[in-house]
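Removed: one protein chain of the complex. Kept in place: all other protein chains.
Per-chain residue numbering starts at 1, and chain names A and B are given in the order in which the chains are listed.
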Amino acid sequence: MAILELHSVSKHFGGLKALDDVSLQVEAGETFGLIGPNGSGKTTLFNCVSRCFPLTSGRILLNGRDITRLPTHRVCRLGIGRTFQVVRPLKRMTVLDNVIASALLRARTVAEARTIAEETLEFCGLSAHAGQLARSLPIASRKRLEIARALATQPSVLLLDETAAGLNFTELAEAIDLVRRIRRSGTAILIVEHIMKVIMTLCDRIHVIHHGQTIAEGTPAEVARHRRVVEAYLGASWEAPPESKRHLTS
Amino acid sequence: MNVLQRILPPRLRPIALFAILSLLPAAVRSPYFLHLMILVLLWVAIGAGWNILAGYAGQVSFGAAAFFGAGAYASGLLAVKAGMSPWWGLAVGPAVAVLLAFPFGALTFPLRGAYFALATLALGEIMRHVATIWESLTEGMVGILILRTFASESPYYYMALALAAASVGCVEWIVRSRLGFYLVSIREDQDAAASIGIPTTRYKMIALSLHALLTGMAGALYMCYMGYIDPKVAFSLHDISIMAILVTIVGGVGTAYGPVLGAFVMVFLQEAFRTGGFGALDAVNKALEWRVLDWAIPYIKQAHVLAFGVLVVIVILAMPNGLLGGWARHKGRKRQAAVCSE
Partner (left out) sequence: MDVFLQTLVAGVLKGGLYALIGAGMTLIMGVMRIINLAHGQMMMVAMYITYVCFHYWGLDPYLALFISMPALFLLGVGIQKYTLNPLLKAESLLPENQVLMTVGIGMVLTEVIRFIFTSNYLSVKTGYSDAAFFLGRISFSVALTIAFGIACAITAFLFWLLVKTDLGRSIRAVAQDEEAAALMGIHVERIRSTAMGLGAALAAAAGTLLLPVYYLYPDIGGPFTRRAFIITVLGGLGSTVGAIGGGLVLGLAEAFGATYIGMASEEMVGLIIFLAVLLFLPEGLKRLTRV
């Protein structure tokens, strides 16, 4: 069953068509990758789903319910959690308080939220930093705090926006492991990523957009072989020799 | 472990402060001193209200005067025009202020940062003009004069104390509750707050209403106590709106007891300038007969507004986060200190 459905979603900024008639469906429990070259409209799509700005046309359904016109906080309550590409921790609150603030969405009391928050921090490997101010965290931990904050709202779909960007090798492995564990808990994940290693190892299906339009969708292996995907990443004249796959996966 | 901590654990300090303040009228008979204390307590309430909106929710208001004046005028007009007891104002005043806050918030909350601050400033100024021009209702610049119910200061003192204690208690409660977490989240990042499911507009409205409520109530009590207001007094940009900000900034933005400390400091500092150090300068002059002082004292007393302005500048430059320093929920440093002392 599709948990998140986008039907012909378009978003225009003035004359610029950032998203043009994009449709996709995320199934329950699956990890769904969204890739595309820089400026292809991935983050725009995220912002449309989490309702940070209104669509030009199209419909978005969550669990069969139309969320196209709901405000951001309502969408979150219905089960969409998101991270931001440029991390936005609540800087002058402690790490624990950051997560308590989001756990309060489902908790009835602050004490209950605190319990949820502590569990979430544990799950994300941030317990050691719980008492620190969020702004004092290094970037890798900030990214994990973003995930922890989104998780604490107990979403049915988690949107991850370039969570792996800027991480070093070890941190990347940890991030992949964290996403795997989230997936095992049954949460559907919609992930935008530039680092192919992350996408290729984590995703069940991948959707490719270019200039705001869908150009391919399929399993990682299918997409990597897709002619238009290779063109979009490497240029139109590329003949797609065997090396192209190495480029994509490196 | 220091001695203060053992004798008076932090938990009991507010109760001790409240106890001392409740016994004050019995101990001190000077009406002048009580008068100053009443002003201090009113400023505690106004500062606490401003703190909720600006210190916690991050929405800076330059418009405390709009709500203060609304409360004061509601109380005064009930007495003068409707012939009712001005004490009804304590209920009606805050209600009017909140009713003013609702449409204002609904219209201005889409505005961010400095825009919102300017809109509040404009609201205060518009209210002042309306109160000046609408003479058939407000008597214009003539102002409103009512008779005080009690001759003595102490009943007013206890009412102001109750209001101040209630406002500080309100802030204390907010800090620990869902509301506190949500307001601080909104202050730190409004979009991120919305993305974790916080209805930002609704919570900003709650903060604005509390600001209006506490300020309006202080305004109504001020009317009952002072017995006279005019548009310049009740809707003053400097003496109300800016003072509300200063009280909080001096004490500590985003701290429950910041406005308490700030109100003491500001009211007594202002009064000290106005009276030349509570007459100390005159006394010194009498004792020493310095010519310089003869010449300077009238100027010093005259310059209390100047001193106020200089104070604004110094306070912001020297301690942008106030005497109680820290940020709300700045627990990191405390914990560090605890680790060090072990």
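Methods note: a contact is a pair of C-beta atoms (placed from the backbone, for glycine too) under 8 Å apart; a residue touches a chain by one contact, two chains touch by 3 or more.
Just so it is clear, the structure is predicted and the values come from calculations on it, not from any experiment.
Engineer: Please work out which displayed chains the absent chain touches and list them by label.
Structural biologist: Missing chain, whole complex, touching shown chains: B.
Engineer: Which of these touches the unseen chain: B:Ala26, B:Val292 or B:Leu317?
Structural biologist: Checking the options B:Ala26, B:Val292 or B:Leu317, the one contacting the hidden chain is B:Leu317.
Engineer: Can you say which of B:Leu12, B:Ile133 or B:Ala283 touches the chain missing from this structure?
Structural biologist: B:Ile133
Engineer: Among B:Ala54, B:Ile144 or B:Leu161, which one is in touch with the chain left out?
Structural biologist: Final answer for the missing-chain contact: B:Ala54.
Engineer: Among B:Ala122, B:Ala166, B:Val233 or B:Leu269, which one touches the chain that has been omitted from the display?
Structural biologist: Checking each option in B:Ala122, B:Ala166, B:Val233 or B:Leu269, the one touching the absent chain turns out to be B:Ala122.
Engineer: Would you write out the residues of subunit B that touch the absent chain, in ascending order?
Structural biologist: Looking at subunit B, the ones touching the missing chain are residues 54-55, 58, 60, 62, 107-108, 110-111, 113-115, 117-119, 122-123, 125-126, 129-130, 132-133, 237-238, 242, 245, 249, 253-254, 299, 302-303, 305-306, 308-313, 316-317, 320-321, 327.
Convention: only the chains that are shown with their structure count from here on.
Engineer: I'd like to verify one number: the distance from the centre of subunit A to the centre of subunit B, where each centre is the average of its C-alpha atoms, in whole angstrom.
Structural biologist: Computed from C-alpha means, the inter-chain centre distance equals 45 Å.
Engineer: Within their complex, state which residues of subunit A touch subunit B.
Structural biologist: Spelled out, the residues of subunit A in touch with subunit B are 50, 52, 71-74, 76-77, 81-82, 84, 88-94, 97, 100-102, 104-105, 110, 113, 131-133, 136, 149-150, 152-153.
Engineer: Provide the residue numbers of subunit B that touch subunit A in the complex, in ascending order.
Structural biologist: Going by the criterion above, the answer is residues 176-178, 181-182, 184-185, 188-189, 191-200, 327-332, 335.
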